[in-house]
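Yeah, one chain of the complex is gone here, protein chain that is, but the others are all in their spots.
Each chain carries a letter (A and B) given by its place in the written order, and its residues are counted from 1.
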Amino acid sequence: METIIETKKLNLWYGDHQALYSVDVEIQDKEITALIGPSGCGKSTFLKTLNRMNDLVESCRIEGSVFFKGKNVYGDKVNLTELRTRIGMVFQKPNPFPMSIYDNIAYGPRLHGVKGRKKLDEIVERSLRQAAIWGETKDCLKKSALGMSGGQQQRICIARALAVEPEVLLMDEPTSALDPISTGKIEELALELKENYSIIIVTHNMQQASRISDKTAFFLLGKLVEFGDTEQIFNSPNDKRTDDYISGRFG
Amino acid sequence: MKNHKGTVEYFFRLIFLICGIAAVFCVLAISVYLLISGIPAIREIGLKDFLFGPVWKSERNQFGILPFILTSIYGTAGAVILGVPLGILTAVFLAKAAPPRIAEIIHTCVELLAGIPSVVYGLTGMTVLVPFIQKIFNLSSGACLLSAILVLTVMILPYIISVSETALRAVPKEYEEASLALGATKTETWFKISIRAARSGIIASIIQGVGRAIGEAMAIIMVSGNVANMPSIFGSVRFLTTAIVSEMSYAAYGSLQRNALFSIGLVLFLFIMLINGLLRLVSERGSNK
Partner (left out) sequence: MRKFKEFILNTGMRLAALITCGLLAFIIGNILLRGVRYITPQLLTTQTSYLNDTIGILPNILNTIYIIIVTMIIVLPIGIGAAVYLTEYASNRYIVSIISFATETLTGIPSILFGLVGMLFFTQLMGLKQGILAGGLTLVMMVLPTIVANTRESLLTVPNSYREGALALGSGKWHMIRTVVLPNALDGILTGCILSIGRITGESAALLFTAGFGLRLLSFFNALQSSSATLTVALYIYANEHGNFNVSYAIAVVLMLITLLLNLSAARITRKIKDRRNG
């Protein structure tokens, strides 16, 4: 197992407020890593530093480094659009574009210049299959994505992210807005996907973390408190704070 | 005492109701009057000959308004073709790319453009644009359809810009975030996603612009030549609106000519109602998403 993403002394401020304190972590390739912790602990913020989506916030300032396959993501001359192609993201609230399902999936590839109808058809089918939603959509690809249910929309968003063939998939509480059945489907999906992709998932649902992840990172008030194999974190945590959170004494 | 208060209250309620209905009364009056005054000439000339007759020569009692209808359509189309790209590009810049101070300045410019009286546009067109066109294209007179189109473009620009800008600002952030996360640049996001999402607002702005262009009279009467020809880009032309203005002052009271001018007004009114109806349709569809 090799390290695919590594952060060293990562600090982040929103204006004067510090949101991340010296986070050091090594994320392994082709594993599911869960980020857990109470609201406001910085887990989503941390996730967004990995594909530099935090850049969108004006007041955001970073110190430290984030290495993706050995290269500093915040270095000079980093191609932002290429970075975000290789590290994809799925959001908490499903956000398909107001277009057909086909056009949603094809959006990314088209950005990169893929034009041929056949090629696009292939990519769309492959992505929808990978997201385990081909069967439900193959007969209505031209239908607006907004007409699908919440769970279906989220899987379409996952397919959309997969269409550009990323190496890492970031998921920011992807099931918190969904019903239990859709949640279950997406968790199954994640387990299938980890064969080919590294997945980092932020979740406030501890059962979800223990169900599907290989490694877990516990964040509290902007600090990475503990990181290790999921089994160890949940059964015999080293830090008392981790233990308190997991047993529900706060959070 | 209570009774007195009651009747005073009732009285004022009635007054306010009447005020409220004033607008309805106006619209009804306008519709009725345009109909009443417009129909006689159409009856006498014949609907087909009136609408599709290619010759308007009042001295010879020929009253076909096809030249005016076509000119109005071409003029508006031209203004839309030029104004929409210009307007949408500016709107995107205003809504997404411009730093706040510059956005303020551009905003003020757009507002001021909207506030300039039509006759001032006409004067500027007449004294600056017309001679310019004349020189560049080597014409005997620069007062032509092209000049009118250029003036109309500038006049509808503020409408397209401000309504489109509002629509673009209202696009939910989630769409833009999703696009960026897929590796698109900000500009790509604005033009591929934001515009798509703001589609109905943008279309509404265009329809509004069309309504404005088709109803404009004073600005273009000073730059379009006012001869009742079939439209040609460098030719002197008359629009539905300028046709009315051109002859109304000397059309004899009660004459067929005068009545025909009212009929042009009726046709114009129907055009406008159609455009307004379209606008409501598009706006409603947009808000039902």
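Basically, contacts are C-beta pairs under 8 Å (C-beta built on N, C-alpha and C of every residue); 3 or more make two chains touch, one makes a residue touch a chain.
Since this is a predicted model, take the numbers as computed values, not measurements.
Of the listed residues B:L145, B:I161, B:A260 or B:V282, the one in contact with the hidden chain in the full complex is B:I161. Considering the full assembly, B:V119 is the residue among B:V119, B:A170, B:I233 or B:L281 that touches the omitted chain. Only one residue in the set B:I21, B:A77 or B:I233 touches the chain that does not appear here, and it is B:I21. Residue-level contact of chain B with the missing chain is found at 5, 8-9, 12-13, 15-24, 26-27, 29-30, 33-34, 37, 85-87, 89-90, 92-94, 97-98, 105-106, 109-113, 115-124, 126-128, 154, 157, 161, 185, 187-188, 191, 211-212, 214-218, 221-222, 241, 244-245, 248-249, 262, 265, 268-269, 272-273, 275-276, 279-280. Listed by residue number, the positions of chain A touching the unshown chain are 111-113.
The rule is simple: only the chains that are shown with their structure count from here on.
Touching chain B in their complex are the following residues of chain A: 51, 53, 56, 80-85, 88-89, 91, 93, 95-99, 107-108, 111-112, 146, 157, 160-161, 164.
By the touch rule above, chain B contacts chain A in their complex via residues 172, 174-175, 177-185, 188, 192-193, 196-197, 289.
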